[in-house]
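Apart from one protein chain that is not included, each protein chain of the complex appears where it belongs.
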Amino acid sequence: MAKILIVYYSRTGNTEKMAHEIQKGVLEENVEVVVKKVEETEPDELLNYDGIIAGSPTYFGGPAWEIKKLFDQSVKFYGKMIGKVGGAFTSSANIAGGNETTILSIIQMMLIHGMIVQGTTEGGHYGPVAIGTPDEKVLKECRHLGKRVAVVVKKLKGEK
Amino acid sequence: MAKILIVYYSRTGNTEKMAHEIQKGVLEENVEVVVKKVEETEPDELLNYDGIIAGSPTYFGGPAWEIKKLFDQSVKFYGKMIGKVGGAFTSSANIAGGNETTILSIIQMMLIHGMIVQGTTEGGHYGPVAIGTPDEKVLKECRHLGKRVAVVVKKLKGEK
Amino acid sequence: MAKILIVYYSRTGNTEKMAHEIQKGVLEENVEVVVKKVEETEPDELLNYDGIIAGSPTYFGGPAWEIKKLFDQSVKFYGKMIGKVGGAFTSSANIAGGNETTILSIIQMMLIHGMIVQGTTEGGHYGPVAIGTPDEKVLKECRHLGKRVAVVVKKLKGEK
Partner (left out) sequence: MAKILIVYYSRTGNTEKMAHEIQKGVLEENVEVVVKKVEETEPDELLNYDGIIAGSPTYFGGPAWEIKKLFDQSVKFYGKMIGKVGGAFTSSANIAGGNETTILSIIQMMLIHGMIVQGTTEGGHYGPVAIGTPDEKVLKECRHLGKRVAVVVKKLKGEK
C-alpha cells in the first residue's frame, strides 16, 4: 500500500499548519500518510515511504538547517530513494523573501536522490508558499499538493 | 501509445549529438520518439507528446533564447501540459559555467506547466551536461535520461 | 560621470511602471540614467553604462525571451562588462509564480558577465517583485533598488 511522509520544521506554527493541510489532501486520495517534525525523524525512516513532502520556514532563501541536516545524513542510503515522489512547501515573512529558492533547494535535494517531482499551474508553481499565517488560498494549494503527490504515487505503484 | 519529443537548439552540434543519444535511450524502452530542432517546432506540437526532453547549449546560465521563446509561446495552452513528463540537458564550454542553472531553468518551465521531472543519482543529477564534445560518460548519461523519462511515461500511462 | 541603464520588457505596463520608479531612485543619487525598452536596445549599448538594471514580466519562471536574446547577443563583447553593477526586477501574476527564479536568472547572466550585484534586507531580497499592478510598497522597493545600484556605482568609480 502506498504511504506518504510529510516532514517539516516549524517554529511559529505556520509551516506546521501547512503540513496538516497537505495531509488532508493526501487522505482525500485514500493514501496512508504520516506527519512528523524533522527533529523526531530519523534519516532511515525516509526509506519507508513512496512519497516525501518536506516543508520549512524560509530562512535565508533556504530550508532551516535541520531539514538540510536530515538530507545530508540520508547520503548513507544514497541510491535507495530512486523513483520516490517528492514535494516541498514553505512559509515566509515576505513575498519574494527567498520562498521559491527555499522550495527549489528542497526539490533539488530530491532530484539528486533520483526522486520524481511535479509542479502545478495553480498558485505557487514549485510548491505552496504562505506569507505569514496561511490563508484559505494557500491552504487550498496545500491540499492540492497532497493530492497530486498521492495521485502520482498511486499511478507509479500501479494502484488504481 | 506513449510518445516522447526531444527538442533542442544546437549551433556546434554538441547538443544535437546529445539529443540523438537520448533518443537511443528512449528507443531501448520501446517508446516512440521524435527529435526536432527548436526552430522547426511549433508550440502546439508539445501537446502531442507524453514526455518532452529539451536541450540547449549553456548561454549565460540559461537556455538559448530560442528555447525560451518556445516555452513563452506555449502559454496559450497553459493548463494542458499537466502530468506530462519532462527532462533537460545542456552542453557547455566550462565546468561550473552555468550548466546546472541552464538545466534548472528548463526544469522550472516544465514544473510551471505542471509537468513531472525525475532526477538521477548518477552523473549530472538534474540532467546531463557535456563539457565540449560529449564523451562516452556523458553519452551514457544521455541514454539514461531517455530511458528514465520513457519508463516514467509508460508507468503513468499504465503501460507495462 | 556614472551612468545607469534601465532596460525592460513590458506588455501590460506593470514592468514599465517599475522601471520608471527605479529611475527615480537613481536620480535621487544624482546619477545619470536612461530607461529603454529591450526592443529598442542594441547589445552594444550595454557597454556605455556603469550599471545595468534589467526587468521583465515573469514568464515560465524566467525573463521574457526578448531579454534573454539581448544577453545572448552580448556574448560578442564578453569580458568587457566586468565590474559593472547590476540589478533585476519583475512583475508577475502570482506570489511564488516564478518571480524569484526570473530575477535570479537575470542576476546569473550578470554574474557570468563578471558584474557586481547587491541584495537587500527589505522586501524582495534578490530584487523587487510586483504581483499585478505595483503597489506603493513595491514602488518603494523599486526606488530603493535604483538608489542602491547608484550608490555602489558611485563608490566603485570613486565618486563622492
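Each chain carries a letter (A, B and C) given by its place in the written order, and its residues are counted from 1.
Rule of thumb we're sticking to: contacts are C-beta pairs under 8 Å (C-beta built on N, C-alpha and C of every residue); 3 or more make two chains touch, one makes a residue touch a chain.
Nothing here was measured: the structure is a model prediction, and the numbers come from that model.
Visitor: Would you mind spotting which of B:41, B:56 or B:101 touches the chain that isn't drawn?
Guide: B:101
Visitor: Counting contacts across the full complex, list the positions on chain A that touch the omitted chain.
Guide: With respect to the unshown chain, the touching residues of chain A are 59-66, 68-69, 71-72, 74-75, 97-98, 101, 105, 108-109, 111-113.
Visitor: Spell out, residue by residue, where the missing chain touches chain B.
Guide: Output for chain B: 61, 94-101, 103-104, 123-129, 131.
Visitor: Touching residues of chain C against the unshown chain: what are they?
Guide: Counting over the whole complex, chain C touches the hidden chain at residues 78-79, 82-83, 104, 107-108, 110-121, 125-126, 152, 155-156, 158.
Assume only the chains that are shown with their structure count from here on.
Visitor: How many angstrom lie between the centres of chain A and chain C, each centre taken as the mean Cα position?
Guide: Chain centroid spacing, chain A to chain C, equals 33 Å.
Visitor: What is the distance in Å between the mean C-alpha positions of chain B and chain C?
Guide: Between these chains, centre-to-centre, one finds 30 Å.
Visitor: Distance from the CA centroid of chain A to that of chain B, rounded to the nearest Å?
Guide: About 25 Å separates the centre of chain A from that of chain B.
Visitor: By residue number and range, which residues of chain C touch two or more other chains?
Guide: Answer for chain C, listing residues that touch two or more other chains: 61, 97-98, 101.
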